[in-house]
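One protein chain is absent from this view; the other protein chains keep their places.
Letters A and B name the chains as they come in the text, with residue numbers starting at 1 for each one.
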Amino acid sequence: MAVAGEARLPAGSASGGWLARVPPALWVLALLALLMPAFANNFILFQVFGWTFILGMIALSLMFLAGYGGMVSLIQMTVAGLAGYLVAILGPSGTEQVSLGLPWWINIPAAVLIATFFGTLVGALAVRTEGIYTIMITLAIAAAFFYFTRQNYTIFNGYSGFSLVVPPQLFGIDWRQPVAFYYLTLGCALLSYAAVVYVARSPFGLALQGVRDNARRMAALGYNVVWHRILAYGFAAVIASFGGILLVWQNAQIAPGTAGLPAVIDILVIAVVGGLRHPVGPFIGAFIYVLLSSFAPDILQALGLAPDRFKLIVGIGFLAVVYFSPDGVLGLWERAMARRRNRTDPLTGLPR
Amino acid sequence: MAALARANPIVVLLAGLLVAALLWLIIAPWPPGVTGVMGPKRVFLAAILSGITLGALYFLVASGFTLIFGLMRNVNLAHGSLYLLGGYIGFEVADRTGSWLLAFPVVFIIVAALGVVLQYVVFRRMEGEELRQTLVTIGLSIVIADLLLWIWGGKSYQILTPDFLSGPMDLPLITAVRSDGAAVYLRYPRVRIWILIAAVVVGVAMWLVINRTRIGMLIRAGVDDREMLAASGLPIQLVFVLVFAFGAGLAGVGGIVGGTFQSISPGEDTRFLLASLVVVIVGGMGSIPGAALGALIIGLAEQIGLVYAPTYSVVFTFLIMAAVLAFRPQGLLGARR
Partner (left out) sequence: MRRSFLAAAAAIALAMPGAALAQETIKIGILVALEGAFSEGGRDGVRGVELALRQVNNTAGGRRIETIVAPTDTRPDTAVRQARKLIEQDGVDFVIGPLSGSEGIAIRDYAKTVPDKTFINGSSGALETTWVDPAPNFFRFHTDGAQWGVGLGQYVVEQKRWRRIATVSADYSFGYTNFLGFAVDFCRAGGDIVRRFWVPLGASDYAGVIAQLPDDVDAIYLGLGGTDAINFLNQYAQAGAQMNFIGGTIMADQTVLTSRGRAKDLLIGTPTSGMISDENPDAAWTAYVAAYRGAFPEGQRFPSPTIFATGYHIATLAAIKALNDVSGDLSGGQRRFQQALATMELDTPLGKIKLDQNRQAIGPVFVNEVTARADGSLFNRMVKRADNVTQTLGLTPEQFRALGLPSRDNPDCARLRAGR
């Protein structure tokens, strides 16, 4: 329980040592992140990092449920998509026949509230199931949502969706300018990260991890297992909602495909490739995903292959990671570190 | 059945009434009042039959999936890829030899062999790790889909229908009565009727093998308690491989059937994977009768939806699945574990 913040650390790593070694690296990283606009171009800021932070947030909400709650939910992209849709429906957009054009201080909170309510409701259904069935029920609802948005024109404007959905001009700043958007997504990502770390160490988070490890014992101890799980869905939905709103602002548009099944699976892939054991995993996974989907065609071209085979490369890469390292990239890293640290004799504990 | 009636008298009563009403709608000539509400009887009958025959195709594909899951707890999300591969190979065989029937054994053997490889290389190494199996098979399906696209391209393939399956036939179902008193019978595609018959034969055969033979006994024992069976020294790994091969081969054969009365193209793998998932979850994972019931419900929901509420017809199946999972997670005919 003492190392709850790191979810399930491998047995080999001592709690104090790991934490003590992190801060310098984290400081360097933070400084790098803050100064990024000084040396990166607009594309890197807006697309590579902006998109990484957004996908990272949505995948983080999945990591929270899967890593701390033991519930692999595929609904997170759908919750994000719904929040994005709601901003477009309630607020101003280029699709004037549907959009209500309400001001930002109504449409953003309303979007988050409704999407969170939806995510919690799905959670309430999903917690009745376990393991593979949780994956299936959330996948089914995600598919139903996708097809519904594609067929419904009165609310979701069907196949075309909404265009020209942009963030409000607050404090005289155009938040879609690359530097502003970079800091906006960075800020949101950091807040979400901090929130997840904080909640994971709070009594609620600790109880949730207890439920994950042994639901029956927790119930016997007087914890309401079902409510802990449903609340976890609610909390994850808040993070996913903000991610979804940022996503629609980044693309300036939303259509059914934004939360289609490939996108839903992508979020799972991102979270798993990054690693489900620590909240930084989803961001690592998102960064890899964004780099691959942005530059895979260039890499293929450089290798003299046709650019249309990049799906194969991505698929093989993903397959290799999940086949050889169930904990994702983070797991690989931790195992490498553990191996370095554990160069001691297993019998005497003395360095070899 | 009697126990079920005692436990849920209202549900059973309602289900009985529903079945009776349905039977009346199918057999009796419709009075004008009913036609006014539901449109011509011909349309209704066609929707019901199309639903049943589509369900037959779903059953062929999903029964392998459910068997594999029931026995080994293996979540094979590459099942749709096996279907698609079977369809493509079936097309090549039928196209080159001109024999539609020859495609069946060839496809069955090739796809079953691939199934054996999958069982050895993937599933045996990660027994009991559901999430990892899910992810690895998702990765596999992405890779296989792109390989198939590379080989066969993005165009549609329709497997040549043999003459004895082409065209329509008259069914002994009256759609209307002419003013001169002559009954009008329903004309219906012959191939769909044969698919239904084939699915029933396969389903009954599977049931017989599972319930009446020694290997079936092993499978049932494995479904009930895998650890106990393994501990008793029986060749459980051999049973696993056989079942996996059979389930995979069935998916491949399903590809030929689907490619004959629909068509084969990229994306069909996902469609049939989703259909199999929905069918198996609605019916109950691991249960063959459950897969039959699930396939029937989903087939009917799709076709009746397409006729009476086309706009949202694609949403219904997923809502049914979500509802079943939420209120009866083990599926309609699944055993509670």
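The rule is simple: contacts are C-beta pairs under 8 Å (C-beta built on N, C-alpha and C of every residue); 3 or more make two chains touch, one makes a residue touch a chain.
These figures come from a predicted structure and were not determined experimentally.
Residue A:Gln301 is the one among A:Gln169, A:Asn224 or A:Gln301 that touches the chain not shown.
Listed by residue number, the positions of chain B touching the unshown chain are 39, 42-43, 46-47, 49-51, 53-54, 91, 95, 149, 153-161, 166-168, 187-192, 261-263, 265-268, 271, 302-304, 306-307, 310-311, 313-314. Residues touching the missing chain, restricted to chain A, are 41-44, 46-47, 51, 94, 147, 150-151, 153, 158-161, 163-164, 251-255, 257-258, 260, 262, 294-295, 297-299, 301-303, 307-308, 310-311 (touch as defined at the top).
Criterion: only the chains that are shown with their structure count from here on.
Inter-chain centre distance (chain A to chain B, centres taken as mean C-alpha positions): 35 Å. By the touch rule above, chain B contacts chain A in their complex via residues 75, 122, 129-132, 134-136, 138-140, 142-143, 145-147, 150, 270, 274, 277-278, 281, 311-312, 314-315, 318-319, 321-322, 325-327, 329.
Residue ranges on chain A touching chain B, taken from their complex, read 72, 125, 128-133, 135-137, 139-141, 143-144, 147-148, 151-152, 261, 265, 268-269, 272, 309, 311-312, 314-316, 318-319, 322-323, 326.
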